[in-house]
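Read the structure below first, then the notes.
All protein chains but one are shown in place.
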Amino acid sequence: MGNKMQKPANENLLEIRNLHVRYNTDEAVVHALNGFDLTLKRGETLGIVGETGAGKTTMALSIMRLLPKRIGEVTAGSIIYDGIDILKASANAMLKLRGKRISMIFQDPMTSLNPVQTVGSQIYEVLELHYPEMTREEKHRRVDEMLELVGIPPARKDEYPHQFSGGMKQRIVIAMALISKPELLLADEPTTALDVTIQAQILELVRELKRQFNTAMILITHDLGVVNEVCENVAIVYGGEVIERGTIEDVYVREKNHPYTEGLFGAIPDLVTDLPRLKSIPGYMVDPTNLPEGCKFADRCGFCTERCRRENPILHRLSDTHFIKCHLFEEGSNHE
Amino acid sequence: MFKYVIKRLLLLIFVVIGITLFIYLILSAAPGDPAQLILGMDATAEDIAALRAQLGLDKPVLIQYINYIGKVLKGDFGTSWLSGYNVYQEFLRRLPNTIALGTLAMMFAVLLGIPLGIVAAIRQNSIVDYLSLALAVILFSLPAFWFGLISQLFFCLRLGWLPASGVGTFKHFILPALTLGANVLASQLRMTRTSMLDVIKQDYIRTARAKGASERRVVLKHALRNSMLPVVTQVGISYASCMGGSVVTESVFSIPGIGSLLINAVKSRDIPVVMGTIIFVAVFVGIINLLVDLLYAYIDPRVKFAE
Partner (left out) sequence: MKKRRKNGGAVSGRSVWGLVWFRFKKNKLAMAGLFVLIFIMLAVLLAPLYVDYQAVVSQKITNRFKAPNATNWFGTDQFGRDLFARVVYGGRISLFVGLAVIMLSFVAGCILGGLAGYFGGVVDQVIMRIVDMFMAIPAILLSMAVVAALGNGTGKMLIALAVAQTPRFTRIVRSSIMGLRNQEFIEAAKCYGSSSARIIFKHLLPNGMGPVIVSTTLTLGQVIINIASLGFLGIGVASPTPEWGTILSETKAFIRYYPYLGLIPGACIALSVMAVNFIGDGLRDALDPRMKN
């Protein structure tokens, strides 16, 4: 929608500063986010890449303020969405944001639809919640249009989720997320649970609709290839922190990367060059119940020094767009 | 669906035949001659032989059973060996009491247990939750006959608010229904709470929240119907167990129902009455379960009757 572009407020739609989130479970305290920083401009498409457990989903749920009750706890930091302080906003204010201005697509389309309601009514509900002024006919028409857009015959709107395939369910979830034309779409591994061929279709659909609606998007994935296809910018996450951020070019040209990012690239099979075998990153994901004092990647890093163990690096600026959180890139030092 | 119902009813007939055959066989294998039992110790041998022939006891057990079932299928449940009354007539006379008792108990349990369970789940770990759970454990642990005796002692004999025994008015049924329903209330409450907690953790509930639905709407529109699925099944099971529990409750409150009939029949090994009661309960439970399954399919669109 055009009017969003005319807003005088600053061009950052979302600013996450120093966010700390932990989960207090019976067995342990899990430190999921540990000083997570992120800014997102209007209309920007940002890929967030990291291993399972790096804190990607936690970040998305924090933005929606949907962390599991009683267990999930924000211990420090702030999330500012278009001038609204998400962590301090009233419950009512959040209801107006969720589903209208910020939408989310979840990982598993198999379980993210209510099994006892028709798919049409589940999409319709978004309009019912956020557009009370719309007439019934108009809402139904919008649902039909939206279904058409995501490639589901509107005639099937009275069917139940179990009558659709996984890919079609994800299309329905996308319809649900985009029918309110949100400013921000959080897509949490939207294609991980799907077949490769379906993956490509869904990504294409997301990209197309995003363009049409001029929605900003955060695409969460563990797949560097997917990011390359869909996003303009990318942030690499490790141990609940953004450890590298830049444009696709900055990162994918592979001149200067965080050692972890390099490791991620090494773990992708390359069909062009004929490498003997994939390189995996040695060791395991940092234990979020027992975080080290210094750099969280130190244990697995080939360039690890005494300093890395002692002191968590700050985000070093390599260019206007490219940032890396590693002592190797401290001004004056030479990485090669 | 019609075909499904027919199939289930046919299956029910086999279940009834199976269970009655089992009981008939062990009844006949048990020591002691029923004819002797009926006529008493001083009966003559001829009298006993005559009675045995009259009751068909001189034939092989399997033949006896087939004869019996043949008669039952024609609606003839025989007569009580002990008191000579017509079992079927006696059932018809006592049935309304048992059904009224069971239904009232279920209503009390469902109308109180399900809402309490929902509240306990959405206010998990609150005072309401703890109190409901404590209530459930206490009610679940009290033996019905004791609960009945104590409440009778207190409300009827001490306070004189309610009649202590017998039937007649609605008031007569209040305490028995509470006694019988206490246990069911406990299991309804817990089942609802567990199911609700389980549903609330599902991804589609998170989706509903992400759409901007309020907590109230999430519970009422998205969680409730899903969480009722196992509860509905539990209602069926509970109704059946009410039929069992009514034996005890009827005895405590001297209600002339099926249960009190069975107790005397068991004590005196009055086989036609025991068999009749078992058949009645099996059919009743079978029909309740069928209705529950139909209701389940109505709530859950995933269930289809094509097998």
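Order of writing sets the labels: A and B. Residues in every chain begin at 1.
As a working rule, a residue touches a chain if its C-beta (ideal position, glycine included) is under 8 Å from a C-beta of that chain, and two chains touch if they have at least 3 such contacts.
Since we're looking at a predicted model, the values are computed, not measured.
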{"item": "Contact residue for the chain not shown (choose from A:G53, A:P154 or A:P292)", "value": "A:G53"}
{"item": "Given B:M1, B:I150 or B:L220, the one touching the chain that is not displayed", "value": "B:I150"}
{"item": "Residues of subunit B (touch criterion as defined above) contacting the omitted chain", "value": "15-16, 18-19, 22-23, 26-27, 29-32, 137-138, 140-146, 149-150, 153, 157, 194, 197-198, 201, 240-241, 243-245, 247-248, 251, 262-263, 265-267, 269, 271, 274, 277-278, 281-282, 285-286"}
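Following the convention adopted for this analysis, only the chains that are shown with their structure count from here on.
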{"item": "Averaged-CA centre spacing for the pair subunit B and subunit A, given as whole angstrom", "value": "53"}
{"item": "Subunit A partner contacts - residues on subunit B that touch it in the complex", "value": "125, 202-204, 206-214, 217, 221-222, 225-226, 299-302"}
{"item": "Residue ranges of subunit A touching subunit B (in the complex, touch as defined)", "value": "64, 66, 70, 95-100, 103-104, 106, 108, 111-117, 125-126, 129-130, 160, 162, 173, 176"}
